[in-house]
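Excluded from the complex is one protein chain; the other protein chains are retained at their positions.
Right, chain A next:
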Amino acid sequence: MTVGIVVVSHSRALADAAVELARQMLPGRPLTIEVAAGTEDGGLGTDAMAVSEAIAAADTGEGVVVLMDLGSAVLSAETALEFLEDDVRERVLLSAAPLVEGLVGAVVVAAGGATREQVAAEAARGLAPKEAQLR
């Protein structure tokens, strides 16, 4: 089984588009990517309970790497850990990577069967190609 990915964003549209962009890298390859984004009424915001449910849904037993946008997305992801079962919580890594670049890198290695630590490390170096190009 592969590591699961969760995307936490203020905006459902932003999260869905980021996932669409990342899935371009996985033609025909399955990978669990869950989204927790926006408020119930379709506005901008994050919901720690929804993040918690997304993590539980994405976990196959191999663990989950969570990518976030800014501000309350980070606080909600941290808060979400409190609502998980202990064994699930221990398998979750919250990534400080930039959302889009980190997600693209993460899905490629996750679909290849990498561990959650490897997936998080790939996400964390997500800015490297852009920095190399602009140097």
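In the analysis below, a contact is a pair of C-beta atoms (placed from the backbone, for glycine too) under 8 Å apart; a residue touches a chain by one contact, two chains touch by 3 or more; residues count from 1.
Criterion: contacts and distances are computed from a predicted model.
UniProt records the chain missing from this view under the protein name "Dihydroxyacetone kinase, C-terminal domain", selected from "GntR family transcriptional regulator", "Spore germination protein KB", "Dihydroxyacetone kinase, C-terminal domain" or "Phosphonate transport system permease protein".
Checked against the full complex, the one of A:Leu14, A:Ile33 or A:Ala48 touching the unshown chain is A:Ala48.
For the options A:Thr2, A:Thr32 or A:Ser76, the residue in contact with the chain missing from this view is A:Ser76. Even with one chain removed from view, chain A keeps its contact list with that chain: residues 39-40, 43-50, 71-72, 75-76, 78-79, 82-83.
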